[in-house]
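Complex shown without one protein chain; remaining protein chains in place.
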Amino acid sequence: MARKVTLRVGYQNNLSSETRTIPDDEPLPWDATTELRVVGKPVPRVDARAKVTGQAKYTHDVKLPGMLYGVIVRSPYAAAGIQSIDIAAAEDLPGVRAVYVLDRRRVRFQGHEVAAIAADTPEQAEDAARAIEVAYAPGPFVVDFEMAMRADAPVVMEGGRAAAGGRVRVQGGIRLVAAAWADDGPKQNSNVFGPAKRSLFGSNRGDVPHAVQIADEVIEQEFRTPVQTHSCLETHAAVAYWEAGRLIVHCGAKSVTKARAELADYFGLSHTQVHVVNTFIGGHFGTKSSSLPYAALAARLAKQTGRPVKIALSRKDEHLVGGNRPQNRMQVRVAGMRDGTLAAVELTNYGSAGAGFGAGASGPFFSIYDCVHVRAADYDVLMNTGPSCAFRAPGHPQGAFALEVAIDMLCARLGYDPVEFRLRNSCERTPWRAEELRIGAERMGWHDRRDPMPAAQDGPIKRGIGVANSVWYSVYSPGAQVEVQVNKDGSVIALTSTSAPGAGSRTVIAQAIAEELGLEPHQIDVRLSDSDYPYSPAPGGSRLTSTVTPPARQAAYRVKQRLLSYAARKLEVGPDTLSLQPGGMVVSQSGKRLTWAETCGLLPGGKTVALGERAEDYSGPSVSFSRISMGQDLIAGVQFAEVTVDERIGQVRVDKIVAVQDCGRVFNPLLAESQLQGGIINALSFGLFEERVMDGLEGRMLNPDFLFYKIAGPREMPQLDTVFLNVYHGQTNTDARNLGEPAKVATIAAVVNAIYNATGAWVTQLPITPGRVLAALAERDRALEANVRASKARARA
Amino acid sequence: MKGKKTDPAASAAHNPDLSSGLTRRSFLKGAGVGTAGLSALHFSPLVTQVEDRPEIPPLLGPSPVPVRLEVNGRTYTVNVEPRLTLADVLRDHLDLTGTKVICDRGACGGCTVLLDNEPVVSCMQLAIAAQGKSIRTVEGLAQGAEQLDPLQEAFITHDALQCGFCTPGMLMSCRALLDRTRQPTLDEIKTAVSGNLCRCGTYPHVFAAVLAASGQEPNLVKE
Partner (left out) sequence: MQRFAYTQPHTLAAATAVLAQYPNGTIKAGGVDLLDLLKERLVTPEIVVDISQVPECQGIRLDADTGALRIGSLTTFTQLAASAVVQEQWPALAQVAGGAATPQIRNQATLGGNLCQRPRCWYFRQEDYPCLKKGGQQCFALEGDNRSHAIFANQTCAMTHPSGAAVPLLAYAASVHVIDPKKGGQERLIPLADFFLSPEQDVRRENVLTSGEVITAIRVPRPAPKTGSVYLNLKHKQSFDWPIVEAAVVLVPSARQSDSRPENIVQEAHIVLGSVAPTPLRAARAEAVLQGNLITEAIADQAGQAATQGAAPLALNGEKIPLLAELVRRAVLKAAGKFPYADEVMSL
């Protein structure tokens, strides 16, 4: 039941033919030469109108009759025992309908949930939350990364060493994130765990110590990055109510299917008794992967009161518990030969995901360079701070910052041009990277404008340009399904459970189906985020377009076959002689035709339905985990940065970013540009401004707001020049890959390398504050003086 | 904090003028115009008394009081506590949820509305203090259900939104800019939205949309 097809794959003029075996009922895959009508075109997003009119309903906007407002009472301490909780005063306040106290005797970070209340108005709920009297016994805590690693540091999770056989078993507010820390994970040494035994992104190879020993030049450098909070504009939120024993939850969790399982488990219900939905999500960037505990608490309070209860986290709470990018301290070694060969790369990374796991940063070290000798070790350090979770390219903006700046340090030492070095060392696994480097260098004017001597200009205002590579993976979720319904009146509905936090999932699904059916994308009513719909995963790992467009197209193809069979009977021709033309017109080889409406009118019932399913890539995965696979190919990108540095005030202005990015087939260049720009901007914000500041005195976050927590705004925007390179792999019927995460990986390294080109100073710690730039410039001046002294000494000798 | 302390409204309740929310001056004015006319009022000894000893305006709340707001050309009266912000009242009491509360401290522009045609952050504005002013929200941009504002059209065409949560605030800041500057420069656009945060990073497309909506070349953003 399979057939062989020959597909054109590759990029630009570098196309070749590959034979793939595909199932019989799979549509002929689109390849590099397929002419498409709506896919690959700048189609405006299909849900934009709702968003510009204020009609788009986010969870924050849901208001149900009789709805109560819930507030979660949270620990103001980083570590404390809970001695008692007195709710009497709160219960007596006007409007208070229910109080729920969590079964928790210890809190391990500021913001850890303690109790929840529901009242008639948000103001009453806020007043009542403050009236709950919790007697805490504050204990020793650690919120400083260096201190957490010391042997005498307060232990964040005591159970780790003995009770759980050396492994931490966590429940409730602390989530296990990395697969590397599963049951066979490394043992705990105080707050330090590691090294991780395996990484999602690669493994050690070659013989690093030997390669370093025989290398001509070796760079050893430490890099540090801060905690970045997701800062989704819509905070985590849920509205829950019970109806005839069923729990219905409007919830901003990006996977309604996972939320359903979590809530069913929490309340001991069958999955049929829990219904989770949402319509729009105000950003996720990796967080919002769980409905716990906020949605469960809303459901608890709803159960107690018999009324709908809404809980929406405050901005402060979102900063404290909404997830974050771990902080990292990365010791990097890169070794090179005079001929420009990268001999070895090595990473020792200590990262902290707070009271959680998953602070690895080794991905770029395994994946960007072809280098044969690679070794990386990731350690997790626990602290009494809100746990991290996945954040747009986990580990990669940090890892790429460290690696790509170290590579430029090596280039400077070897006297090698950074673009040439990357052409030589990073284009074997991803040969199209060479084309990206060529395009980017040309658009930035690399060869004309880059003075190989850093700090070449006079005066305090310096300009420079720099480059960096990125990498990401062909992530997808096999088993994801999309249902397409064609109704008798010709209208089309697509159903699948993934959500719509802003990348354009509705639009790409509509495009895939519209292309197949000869319709326009706005004619496809794409309905998402309902746990009763066919399963597709949450956006995450940048897998959405790659995961959902093949089954969407397959389902459309299947309903099309069915419609054509009805048309064939009507027209008295063979189904094979029919084609579906733009506009949905069915045309036979003999010239007979039926309009879309006429064809759909032939349906015997009210509608016809087909399900498509994401299979593994045609060539199979390179790695496969429980819910995700990674294809054979990597996603490559390069970015160039142009900066101006005002040396006397340590101020950096990013003037321009040129980004050249592969994302497989570009499904929608308009939305893709938004994604790529968004990734770059988020990376700039991370590298230049953002930092969670923890107070070592009391263990609290000092900037849980947007007043002191700094996010790049409109005035920080450089000129953005984004270029896509379509790279065809012939792995699915749409051949789409992904974009959200790769966009964020290279930016900050390119900026730091440009700062070096401008000033001769290396910034090795983020964010790039004026103080850090001044310190780097002082370090440069000291090194120059030392050089001058050394050469004078040599001259005397 | 949790107990009920002295409630200023309780003492005001003994004075019908104060608790009803009707000021003595409005009462006098109504009486004057209705009975003896302006010239008579001018010589009324009561007026002299008012000018000598200025009237004390009514003390409202802390319990809910009627608040009259003119939003998108419609007049709404709601009964709310004086502590409620304009953003809270728009969202929770008038069901105008297009206006978003994001940082709740005036730093992100998500709750931007036009107050007498000027963009303000409605989370840092008491609803009770917004009485008598014209309020325009994102729901008031389009002319009816079908006819979008050209700025809204440009936002769609240039994909000036991703998750969409900052979009209403962005639109209001941009609308105010275009109302006072027909063809703003790129720099003026950046300044006009400099109080609006977007976490998806859609700023360049917002700039392009505003350029396009003002009849300029959207690709200026890239130069």
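Order of writing sets the labels: A and B. Residues in every chain begin at 1.
The rule is short, and it goes like this: a contact is a pair of C-beta atoms (placed from the backbone, for glycine too) under 8 Å apart; a residue touches a chain by one contact, two chains touch by 3 or more.
Computed from a predicted model, the values in this text were never measured in an experiment.
Trainee: In the full assembly, spell out which visible chains the left-out chain is touching.
Mentor: When the full complex is considered, the omitted chain touches A, B.
Trainee: Which candidate, B:Ala107, B:Ile135 or B:Leu148, sits in contact with the chain we can't see?
Mentor: Touches the omitted chain: B:Ala107.
Trainee: Which one touches the absent chain: A:Glu442, A:Asp532 or A:Asp695?
Mentor: Within the whole complex, the residue contacting the unshown chain is A:Asp695.
Trainee: Touching the absent chain: which residues on chain B qualify?
Mentor: 1, 5-9, 12, 53-62, 81-83, 85, 104-107, 109, 112, 115, 118-121, 123-126, 128-129, 173, 191-192, 194-196
Trainee: Footprint of the hidden chain on chain A, which residues?
Mentor: That gives, for chain A, the contact residues 76, 123, 127, 130, 459-461, 644-646, 648-653, 688-689, 693, 695-698, 700, 702-703, 707-708, 710, 712-716, 769-771, 774.
Criterion: only the chains that are shown with their structure count from here on.
Trainee: Averaging over Cα atoms per chain, report the distance between chain A and chain B in Å.
Mentor: That pair's centroid distance is 36 Å.
Trainee: Once bound in the complex, which stretches of chain B touch chain A?
Mentor: Its residues touching chain A are 1-2, 81, 83-84, 88, 91-92, 95-105, 107-108, 110, 137-139, 141-142, 148, 152, 155-159, 161-168, 171, 189-191, 193-207, 221-223.
Trainee: Of all residues in chain A, which touch chain B in the complex?
Mentor: Touching chain B: residues 44-45, 47-58, 60-61, 63, 89-90, 92-93, 121-123, 127, 130-131, 230-234, 280-283, 285, 314-315, 501-504, 670-671, 673-675, 677-682, 685, 705-707, 711-715, 717, 719-721 of chain A.
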